[in-house]
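Heads up, one of the protein chains got dropped from this complex, but the rest are sitting where they should.
All chains are identified by letter, namely A, B and C, in their written order; residue positions are counted from 1 within each chain.
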Amino acid sequence: MEHTVSYLGLIPLFPLLGALILGVMHISTCTGKPFSEKLYGVLGCIGPVISFIYALIVYFQLKGMPADSRFLIHDAFTWFSVGDLHITMGFLADPLSSLMLVFVTFIGSLIHIYSVGYMSGDENFGKFFSYMNLFLGSMLILVLGSGPVVMFVGWEGVGLCSYLLISFYCKDTDNVLAGNKAFIVNRIGDLGFVLGMAFLFWAIGASGFDYLSLRENSHLLTPGIGLVVCLLLFVGACGKSAQIPLYVWLPDAMAGPTPVSALIHAATMVTAGVYMVARFSFIYAHVPVAGAVVAWIGILTALLAAIFGMFQHDIKKILAYSTVSQLGYMFAGVGVAAYSAGIFHVFTHAFFKALLFLGAGSVIYALHHQQNIWKMGGLKEKMPKTYWSMLIGALALAGFPPFSGFFSKDEILFSALASGHTGIWFIGVAVAGITAYYTFRLIFVVFHGQPRDKKAFDHAEDAPAVMTIPLMVLAFGALCAGFLNLPGIFGGNLNVSHWLAPSLVEHHPHTSLTVELLAMALTIAIIVTGIVIAYKKFASGAEEPEYTGFAKFAYNKFYVDELYNTVFVQPYKAIGSVIWKSLEPNVTDIHVKVSSWLYRKAGTGFKIFQVGYVRVYAVYMVIGLSIISLLLSQSLN
Amino acid sequence: MFAEWLFAAFSILAVLGGIGLVTFRHPMNSAMSLVVTMISLAGLYALLSAKLIFAIQLIVYAGAIMSLIIFIIMFLNVRTEDLPEEKGRFLYLFGGVVVLAPVFFFLKKIIQSIPATKATILGDGFGGIKEVGLVLFKDWLLPFEIVSILLLVALVGAVVLAGKRRMSK
Amino acid sequence: MIQNYLILSVILFCIGILGVVSRRNVLIVFMSIELMLNAANLAFIAFSRFHESMDGHVLALMVMAVAAAEAALALAVVILLHKHKGKLDTDVFSLLKG
Partner (left out) sequence: MLLSAFEKVKLENAPFVSMGFFAAAFVMQLTAGNHESALYGSVFNGMFVSNSFTQAAGLVIIGCGFFTAMTCLTYFKQNNPCTMEFYSVLFFATGGMLMLTLSRELITSFISLEIMSLAIYILVGYDRKRVTSTEALLKYLLLGAFAGSFFVMGSALVYGGAGSTKFAEISSFISTHSAGTPLLIGGAFFIFVAFLFKVAAFPFHAWVIDVYDGAATPVTGFMATALKAATFTVFANFLALNGAMQKEWIDFLFYIALFTMFGGNLIAIGQSNIKRMLAASGIVHSGYLLIALVAISTESFSGSVIAYYLAAYSVGTLGIFAALSYLGGKGESRMSFDDFKGLAKVRPYSAAAIAVFLLSMAGIPPTAGFMGKFYIITSAISANQMALAVFGVISSILSMWYYLRLIIIMYFQEPEDTFEIENSIFAPACTFILVFCVFALGLYPIVI
């Protein structure tokens, strides 16, 4: 086929190879003297960078092709075949995946470079890079996979890596528990994904189970089945992208090293759910009900997480809730069938969230692993580079024009309004205000006012260049990424949306210019209000407040974790322990034990026949011979 | 008629030789019985107009291989004390006969399924050296060639296992 | 007529098997195997006569060659065994079992 390019398979291969090499290197030296960090660092970064270069090549190749046939395929090999079903380990690059590809590899590479600085001195330096490479490789498989099955491989890989990385500091039990939580919650989502996939296959998968053939056959899907498939897939997306009710793992996932949080939140993992929904836009487009469900859950998650975010005092937790909240926006976007807007928000969010996390990482690094914002303050003078880049990130996150977040967020809100989801639009605008508030609360408390911890403050300084340069690159991205998709009213022509159009099934509703401008103005006004309130409250050095009433309730995340604990976890544990203590040894195990005992006895009994005399072996042969002869001569008649 | 008498004589000799082989205690006696069997087999080959095989059976088998075996027996200087006691060998033999009976009857049944035909008179050339040689080199060249490899392997093997070995290192 | 030869062949073959399963002396076991091969040869020749083709002769020839090769190796093994234990009893060699 003319669209076949073999290097497509190489893109995920490089990070995976890197992971393998680093892993082997790490294991081989885990008892002795490790290799130098420079070596690890170079090896760790080289894979993502090469992948990035290839991603660019893919992008430009696609760009050179006519708009309606922009896709590249590479079937590496037939993975397995059962009957007529042939699952190939195939890769597909179309506008959607190529966009994801470019920014995943780009931001991934930056985070890798940053990590060289951040992780220096850690005893498990090699292991860290091995995991990171594996993570990125899995994400690339997820993005590039030519069908749901291959996507699932990456999906699981990403889940596994997040578990490994979240519990990276595995000496501390809390971290391991956080990893466990992420893994288990993700499993619930995966179950939904697998079920959805199975339904999809059962319905229309018979003549090919990759996106292109599924897309062709999507009209065969009955609305009922379509709804089931959509909702099940969305459960999977909820798990991975931390939506209600499965968002609980993401804030805990802050237990991992900060670059990991950046990688999870910005470029990889959490965006997988959005990507997946966009990938299956050809199904979602047929089932508006499912879309509405997605949109509502998304926007409610955005609201909830934003409220939680207002009251946290761990710098990373604030950012974590902002991620959950922004993911909610993305789902609201894809839910109202504005897939390109959702993906565009993924794109811009990747820049400013990576920026904010890496900035936060710099702060934490400078303050020797202090994460409580009420122990910081006045860092602006000490860490100017970090301050300015984080400020840009914060403005982008708050959606202040003309930073990138503004365009993408506005696009989503406007799509919601235009498609008649006024409620979603309304909540969205409110959330935008809250977002602005808590973002600037963070900025003001950390960087302005008086230093609250004098000792730590004195030692603080900007991180080494290997960490600040990625920050600056990302800041530039956060500043400018929005202009790639300039809406019509600013003289742009929605480049990204047009680019993505062939991969997606969506329709752009039209409304009057006035409505659009009014809506935008309202949003901006709310955002500014949020910032101003934050400035009033925190700019000149507020003290750590005592939370009471609603605030305390929100600070404790509405006690959702505790609720889950009592409703699901404890009963489950109780049942488990009952089974373990009484049922198992007496009812089920007894069979196993008896049969294993019998089995062993039989084996020992059989040993007697191996007497060791040649003659006897010959006798066995002859006995066998004569028995078969007897049977054969019976059958001769 | 004469041929049938000959067949009877040879076959009785052959079977007796075989029984002797499995019953004698000393390998030397067994080997001699085997020689008897082989010579009578050669006679049977002649009766079946296999002239070349008759000669080869006498020369190679009864002659060369058996003398090799007997040579080894002599070479090892097997004394009666060294031999296994095998007091119960007749019992074993009897048991073996019982076990083997089905195999024997199976084979017998197979053989009796062959249509009984009167032997036709064959042309002069059947089984002669020239004729067999022609068949051998025209149709059966490949087995003939690879038998040479087989003999080489046996040669190497005998040297490796029983010959003097120069130890490297 | 041909059956008689074949029955004889079968009898010799079974005697050979008997020798293998009931005797402990290595040499006698080998000779029993030779006897089995001879019995097969007789069957070849008889069938050759039956089909009136000389292929069987050639096959018998091959079998003889193989038998010779086997004998050579077997005798080497006999010498080896004799060197080890000074005995030709197969039952002596039963270290490997269980």
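Rule of thumb we're sticking to: a contact is a pair of C-beta atoms (placed from the backbone, for glycine too) under 8 Å apart; a residue touches a chain by one contact, two chains touch by 3 or more.
Since this is a predicted model, take the numbers as computed values, not measurements.
Partners of the chain left out, restricted to shown chains and counted across the full complex, are A, B, C. Considering the whole complex, the residue from B:28, B:55, B:68 or B:150 that touches the absent chain is B:150. Within the complete assembly, residues 6, 9, 13, 16, 20, 26, 29-30, 33, 36-37, 39-41, 43-44, 46-47, 50-51, 53, 55-56, 59, 62-63, 66, 69-70, 73-74, 77, 80-81, 83-85, 90, 93-98 of subunit C touch the chain that is not shown. Where subunit A meets the chain that is not shown, the touching residues are 27, 77, 79-80, 82, 596, 599-600, 602-607, 609-610, 612, 614, 616-618, 620-621, 623-625, 628-629, 632, 636.
Residue-level contact of subunit B with the missing chain is found at 106-107, 109-110, 113-114, 139-143, 146-147, 149-150, 152-154, 156-157, 159-161, 165-169.
Here, only the chains that are shown with their structure count from here on.
Taking each chain's centre as the average of its CA atoms, subunit A and subunit C sit 73 Å apart. Subunit C has its Cα centroid 7 Å from the Cα centroid of subunit B.
Of all residues in subunit B, those that touch two or more other chains are 96, 99-100, 103, 107.
Chain contacts: subunit C has residues 17, 21-24, 91 touching two or more partner chains.
If you check the complex, the residues on subunit A that touch subunit C are 607, 610-615, 618-619, 622.
The part of subunit B that touches subunit A in the complex is made up of residues 96, 99-103, 105-107, 109-110, 113. For subunit C in complex with subunit A, the touching residues are 17, 20-24, 29, 90-91, 93-98.
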